[in-house]
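Here it is, the structure in full.
Note that one protein chain of the assembly has been removed; the remaining protein chains are unaltered in position.
What follows is chain A.
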Amino acid sequence: MRTLRFLWVLGLLPPCYCRYFSGETFSEELVIRPLPDGKVASRFEFTTLLHGATPRNPQNLSVEDHSQHYTLFPLALGQILREYAVTELHLTLNAGKWNYDRWGYPEESDVATGASLWAWMAEGSGSASAANARHRVDARWRDLRNALAGLFCASIASLDEQRTTSPGRAFTPVGALPAWPASVQHAFRHASLPSENVCTENLTPFLKLLPCKSLSGLAHLLNPHRLFDADWHGMGLHVSWRPNEGVQVRLTFQSVSDPLRAGGNSRDWSLRLLFDRVVDRACPVAASSRIIVTLPTKELYSVHPEPSSVVDGRGAFDLSDQSFPLDLRLRWAEPFQHATVPSAEAPLSVRRMLRGSAQDHGALAISITNPDSDPVSVVYLETLPWIVYLYLSTLELSVGGVRRPDLLQDISYIAPVPHGRAATLEAFLSLPARSTVTLHIGVGRSFLRYTEHPPDAQRGWDLPGAVVALLPAASGNQSSATDSTNKGAMQEMKKWNQPQRIYTPALLVDPATPDFSMPYNVIIFTCSLIAFIFGSVFNGLTRRFVVLKSPE
């Protein structure tokens, strides 16, 4: 009976049930990885490939674009990409701080706290005429922010010029940048807003971009009630161009759930436990749809159902040969105990702190530990809003208390413009094997104009996290060196020849803030009164007024 009804639906919508649409492919994947501290990391990836498409050449922005007809590719996004001629675009909205030391390197490498947006765009037609002013990179970057803010219901629009930077080395395009004739180089723009809160209002538009929404397939597991209760969660949008394939849109959702939070000592998980949902049916338009589970290597466990294949300790479940409803379950034979000896999970361990309790100055202290037996080179990127400025002359590098200026290979610094532009510091560092390098820079805190204080509760200003990018040349032998490191993600990064980026948590800085509440007025009033009384009394005691009769 059930099959009959299904066939009837099929008859009604014949064009929908073909997995390969002309020129568009949709595939989905869920990677679940138990973490050493008992938590479970899961990563959803929804990839849509528009075959044969190329990004729009901004030189042709004044010419009308060809019409857009998509079946699987999200139209709302396609329109934004074409309108502002964006070649490559990345947007991440994350909540929480990714704990590299305990969770290892994430499947999705961009885990900066809050909202981050970065894009590559070519310069529009060079003439400075008023009509074409909107085709300039900065104008399109502004419009892109506003459009994405509308699409994702996030405060991306506030990533204004005061937060936009263009660092040179830490970020490289994932895809290729087309070499258009008569076009200048691609420009890179990056901005981040660490105080952005990510929640349901961002997930709903995210789901709308998927062909099956959250009705079927893996996206059905995206249950806001459980995802936003997780220890860490983040969504990402990645658009890139592959020369031989086309334009690829990758929508990702990553979360870290804690099965131990209920209070027991069992880290067994199931899809129902993690997401409070099971997969009822496959997404009919997905070309491939699979769940990959990292299986324990040292402990006894049982997994139900059996994976279709096991490669390299990772079991793959293809949704096409699973029975529905599908609820994956992984059980350990032994109860879980927390490790009391810390193990290095990530390729590098980075800590960043703001020292000093004064309100006008302090110091930024960064320590980077390289647990590896080989020296590595990294790019240390710091993008600071102008509220905080660096004293570059106080930059000091040391290993175990010994000053090592030789570790700093190169440095580039774009100074902040007060009330206008953020600062960018990129430092090339070489980290000796098995050592901790400490970087110490004095910082000053600006004095804000009173209108620059936000009108709501004043908790301070969030400084975006720093980025430490492992240069690809050195990361070649990383995955073989540390056993516990998240191999899958490392190989992924190697495949695209991307520098591995490690994000530090955001920092809170409170510049000198007057107490804008009532007592402030009272204090001012009282002080004026006392000054007035004192002044007149002092005058009266020390000066003498006499009447002189002037001879007429």
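Assume a contact is a pair of C-beta atoms (placed from the backbone, for glycine too) under 8 Å apart; a residue touches a chain by one contact, two chains touch by 3 or more; residues count from 1.
Note that in this section contacts and distances are computed from a predicted model.
J.: Identify the UniProt protein name of the omitted chain, choosing among "Ubiquitin-related domain-containing protein", "N-alpha-acetyltransferase 20", "Trafficking protein particle complex subunit" or "Gaa1-like protein".
T.: Of "Ubiquitin-related domain-containing protein", "N-alpha-acetyltransferase 20", "Trafficking protein particle complex subunit" or "Gaa1-like protein", the absent chain's UniProt record names it "Gaa1-like protein".
J.: Considering the complete complex, identify which of A:29, A:45, A:88 or A:231 is in touch with the unshown chain.
T.: In the complete complex, the chain left out is touched by residue A:231.
J.: Among A:67, A:244, A:340 or A:451, which one is in touch with the chain left out?
T.: Result: among the candidates, A:340 touches the missing chain.
J.: So which of A:323, A:357 or A:393 would be touching the chain we can't see?
T.: Hidden-chain contact among the options goes to A:357.
J.: List the chain A residues touching the unshown chain?
T.: Residues in contact with the chain left out: 37-38, 95-97, 99, 102, 113-114, 194-195, 228-233, 258, 260-263, 337-340, 342, 351, 353, 355-357, 362-363, 365, 457-460, 462, 505-508, 510, 515, 517-519, 522, 537-538, 540-542, 545-547.
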